[in-house]
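Shown here: the complex without one of its protein chains, the others still in place.
Then we have subunit A:
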Amino acid sequence: MRHIFLFILLLSTLLWSSCEDVINVNLNGANPQLVIVGVVSNWANEQQVTISRTVAFDKDYASEPVSGAEVEVVAGSGRVFRFVEKTPGSYVAANFQGRQNERYDLHVRVAGREFTATSTMPNLVTADSIGTAVRNLFGEEQKFISIKYQDPPEVPNYYRYLWSVNGRAFEMLYVTRDKFNDGKYISEDLADFDVELFSGDSVVVQMQCIDKAAYDFWNAVQSINPGTAAPANPPSVFGDGALGYFSAHAMSEISTIVQ
């Protein structure tokens, strides 16, 4: 389906002499809302939970850190990991490496309220090849990074892709699921409209196998486009009191030099 909308977008740009400019919109201020983002990964030996508050739209920073929270994760094995605040709003547990198939419960106590969420780390699916794909779109050559992997049959799988180009910070590209290609050998073309790839660029791709809740969160974010009739906040595993997600994911990295 994404192909269709991409095409429609291209078509409308071609057809109509549309014009774009920056304008001033008067937006109301809202009461700050709590945002909790927790991650347990198999990749690192240290896990992180960030707690912040929403800020007004016209602020020149994106969020306000929340300090003084109590954070812990209880693993399925019964081990309890306590998180310590390393920098304002950023809580870290060292010597904690996530394991596939293990269930994790996050407990956050902040400003007199308690929030909990659960995530089970899916099995790792790794890409077995990476390369450069070139597509000719309306007379212009465009380079993609193409990764290939075998999707496990009969189970729903959710993937999140990030990349780092020429050593820059990792950026999320998008999330997918195997609704239409369950059990297939999948080739995923990775691209970012704002980043043009050139021969010789070095690209590192992170492929995260995430659970449904994390997929639902990111899918809600990426499905909001200018044509969405009713944009809304992504579903939160913490209920009405806080935005965000808690994701136990299994990930791997694969890298290439753009041809």
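The rule is short, and it goes like this: a contact is a pair of C-beta atoms (placed from the backbone, for glycine too) under 8 Å apart; a residue touches a chain by one contact, two chains touch by 3 or more; residues count from 1.
Please note the rule applied: contacts and distances are computed from a predicted model.
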item: Among "Collagen-binding protein", "3-isopropylmalate dehydratase large subunit", "Cytochrome bo(3) ubiquinol oxidase subunit 3" or "Family 43 glycosylhydrolase", the UniProt name of the subunit that does not appear here; value: "Collagen-binding protein"
item: Absent-chain contact - pick from A:G98, A:P122 or A:G244; value: A:G244
item: Per the touch definition above, residue among A:A30, A:A111, A:V155 or A:I257 touching the missing chain; value: A:A30
item: Those residues of subunit A which, in the complete complex, touch the missing chain; value: 1, 3-4, 7-8, 11-12, 15-25, 27-30, 32-33, 35, 37, 52-63, 136, 138-139, 169-172, 179-187, 216, 219-221, 223-224, 226-235, 243-245
